[in-house]
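A short worksheet on the structure shown next.
Note that one protein chain of the assembly has been removed; the remaining protein chains are unaltered in position.
Chain naming follows the written order as A, B and C, and within any one chain the residues start at number 1.
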Amino acid sequence: MTIGRRVAVIVFPGSNCERDVAYAMQLLGADPELVWHRETDLSEFDGVILPGGFAHGDYLRTGAIARFSPVMTEVERLADAGTPVLGICNGFQILCEAGLLPGALVANRDLKFICRPVHLRVESTDSVLTRAATVGDVLRIPLNSFEGNYVAPAPVLDDLENGGVVLRYSDADGSVSDAANPNGSLNNIAGIANGGGNVAGLMPHPERAIETVLGSTDGRILLESFVASLDRVTA
Amino acid sequence: MTTEAPAHIQLGMTDAEYDAVVDILGREPRPAELAMYSVMWSEHCSYKSSRAWLGRFPTEAPWVVVGPGENAGVVDLGDGWLAALRIESHNHPSFVEPFQGAATGVGGILRDIFTMGARPIAVWDPIRFGPLDDAHNRYLLDGVVSGIAHYGNAVGVPTLGGEIEFSERYSANPLVNVMALGILKQEQLVLSAASGEGNVAILLGASTGRDGIGGASILASASFDESSGAKRPSVQIGDPFEEKKLIEACLELYERGLVVGIQDLGAAGISCATSECAANGGVGMVVDLDDVPLREDDMNAGEILMSESQERMLAIVEPDDVDEVLELAEKWEINGAVIGTVTAGGTLEVRQHGEVVAEVPAASLSEDAPLYRRPAERPEALDRLWADPVDLPAGLDVGETLLRMLDDPAVGDRSWIYQQYDHQLFLNTVIEPGHDGSLLRIKGTTKGLAVSTDGNGRLCFMDPRRGGARIVYESALNVAVTGARPFAVVDNLNFGNPEKPEIMWQFIETIEGMSAACEALGVPVIGGNVSFYNETDGVDIFPTPVVGMLGFADPMPGHVPRLDQAEPGMEVWLIGPEDPTDFAGTTYSRVVLDHVGGRPSDVDHTIGPKVVDEAVRLAHAGVPVLHDISVGGAAVAVAEICFRSGCGARVDSDDWRTLLSAGPHRFLAVVPPGFDLEVTDVPARRIGTMGGNHIDFGRHGRVPLSLAADVWRNAIPRRMG
Amino acid sequence: MTQVRVSITRKDGLSDPEGVATRRALLDLGYDVGEVHFGRIINLEVDDTDEASVRAAVTAMCERLLANPVIEDYSIEVLS
Partner (left out) sequence: MTQVRVSITRKDGLSDPEGVATRRALLDLGYDVGEVHFGRIINLEVDDTDEASVRAAVTAMCERLLANPVIEDYSIEVLS
């Protein structure tokens, strides 16, 4: 039988989307728990989400201080062990800083904070974030960030383009162009995953698109993918 | 050689005020005491020129839990839920340093909310600038919006709207108002009273530095002139990260029932917080400044008492709970320092280095502040203004006129602003910025809160009483179109120099107009703020009251009207009385004719509330689009529906004036063909049909939808680059 | 082209939350540091080779755009 589906939603000082993510997890049938960043044992959990916000005020560099939080050693251990780990927005930035995902996120091309829905095209289903989706699906999901501009040195990027890119900014028809790039991200990259597909990060906020009353339900497929990845079957 | 002015004059006190201090103390004040009185008795802290008039506002209703006077007003939403609302100005600091001025404005207003025990859930930003063809005004707008975005987004409270106007009158004195909303459960309500001899005062949050020494009195209580540059060191740097930790720490303190009273540190810092806490509780306090965590160690007593360092709170705690409170502070990684003890009697005693540096009756700092009934006189120039109405042509190409109006930055798309603000955090946002009022759900209930901020300085300049009433009605309609009924008001009264009789007259008239409208609507005023001395080099701003209207929907409509739900073939209806003569203060007369003159139409307290009721009823009746008509007239209102819905419209009118006139009590409803509106109480007439690729006014001209939308979308971006 | 480095720091006495947060992180990592303050560098190429006039031009740029004189001080180094 299936037990578990316990999700640790990590709370750093300055995180602010942790309750929203927990709400979404609950809505989708998982069992979320807010976990303070000083915690060092996550062995009871089936998955980990690093939510959005401004961990440590985003000071120094976004994610730079958070990656040294005590909990991150444990997150790294779980990531290596194949446990689903998802970083949303600031959480994605932290995963990059921690080296769990390649590249980095820098200030948006126009140096303005961007809060608006964007379109994302699903590029790969080999990740805990996209396994329930279909390549080519176009999702409308809110973006909400100042440092969402994905950069990586050329060799890293080349490597990533071998299946590591899971979501790209596109227009409503799914065409990927500069005009559809809200923040200057290289190759319109909005979300990526590691080689094993168990660690994924994206800048837009799927938890903000899970109910009709809030304007879109397109984020569900991504979070449902994640929840489905949590299943842990025991004897 | 000039002799230096006496200390109290340098601190902005009059001789008479100084004498009053001597009377209270029975001796000359010590330096730190003088500093405390000067700030606490400043206009900003004491409301000495306005207090006598603010009592006019209606403040009572069965659902008011906390009215004006506390940090925020609180209303009862039923089922144990309360909402807290508060508005503040940060005008002068934002002119000196727009980014930090606006940022710290957000920080301050949030503290007012969580001081009440509430979690802040949304912010609004009514702002005013000089025209955008001037580079400095663009710099100010850019800085203010970035500052609000920086602080609000990082502290994790969504900004759900605001409003903006432009006029030369604001070039040297921009307005930055901020409003915040919080929600809480009944049992979490906390007040700012210290009580219980022996209780302990704990300072929480940031260290105390030399920030904004005398900022409140100097920046907010005096006019600006050439020498304002010298006041610059009083800029404060906001730290949203510290505030975020402080919010979480305080909310946890309340949850665990660990505070007896709490007060935020705003203007006048520690002296204000300690004296108010003590005075509100009818007690005294002994405070030791050696225990205050300092950012710079050589600060003197006056500097520490007066410092306006941000992100600090003063909690009053029972002795047994001190350890738990300090542990909690440590968990959230903020300072927690015991700085004082509550005493019997009413004396506030402050010590530093083992010596008493101040010893004053706590209540005297707030309650004995001077009260002025400054002379008020109606400006004669108003007669000339009223005798100079807009000169209207017999006919007009409304299409072409509309295009010119849409290019105006106060009419054009405001998304350049609100897309810089997180407006979705907490998953409550049902109607996001870009409509009339914004609407938030309260999760776990069927209740919704709608909020709108509204002001119109030009209209209030032309007739402060009518203008004041009209902005209240406009705000009421803005929340009503989301299905919420007007429930409570906060106001921010931004005015010029109160020592001028015509400014006092504007002030009193405005309050009269706003009060009458609130009474007619049955809406209590639960809080507000006064910002005087918005004057630079002798030029006063337009009198600019800003209304923050809280609407309450219980339940929310099953299907909430939105501007983007119009479809080809739907009928466009205009609900409310026609007023084709109302052109004073319209967008048309401002943008096209550059004319300020005539007299705005008065409100109608009989029909006004009925129109609001109809809007609420229609929102619940499933009408897909409701939109209030403001000073842009029906033409602009229809155009906004077209842009948001991506669909043209044809609107017919015998008289072009009905398309561009204002008129206080009107809104549009867009409904499927044959939908029975059942409007009986107020006038309603069908004016057009959605569809086509034009905004088409029949014989009054038309304009291609795509062109109009482009102009509207670019009005702000093309100027801001 | 002349290479210029502009260094911009916050005026004394103003708080520097970023410095405070970074100091704390360094202490947590075991580094014994005192005050930590943040600033910005702007490296510029100016199309002029006369040092005095380059300096004058960059000073004007700082006053008008690069620095915020209300809260920041700046210094200019002409590198080549």
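The rule is short, and it goes like this: a residue touches a chain if its C-beta (ideal position, glycine included) is under 8 Å from a C-beta of that chain, and two chains touch if they have at least 3 such contacts.
Since the structure is predicted, the reported quantities are computational estimates derived from the model, not experimental observations.
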- Which of the chains on display does the removed chain touch in the whole complex? A, C
- Which of A:P70, A:G136, A:P153 or A:G195 contacts the chain that the document leaves out: A:P153
- Based on the whole complex, identify which of A:I65, A:L120 or A:L222 touches the chain you can't see. A:I65
- May I ask you to list the residues on subunit C that touch the chain which is not drawn? 1, 7-9, 19, 22, 25-26, 29, 31-48, 57, 60-61, 64-66
- Note on the structure: subunit A positions in touch with the non-displayed chain are 60-61, 64-65, 68, 96-97, 102-104, 106-111, 149, 151-154, 156, 184, 186
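Note that in this section only the chains that are shown with their structure count from here on.
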- Note on the structure: Within subunit C, the set of residues that touch 2 or more other chains is 17, 21
- Mind pulling the subunit A residues that touch 2 or more other chains? 56-57, 59
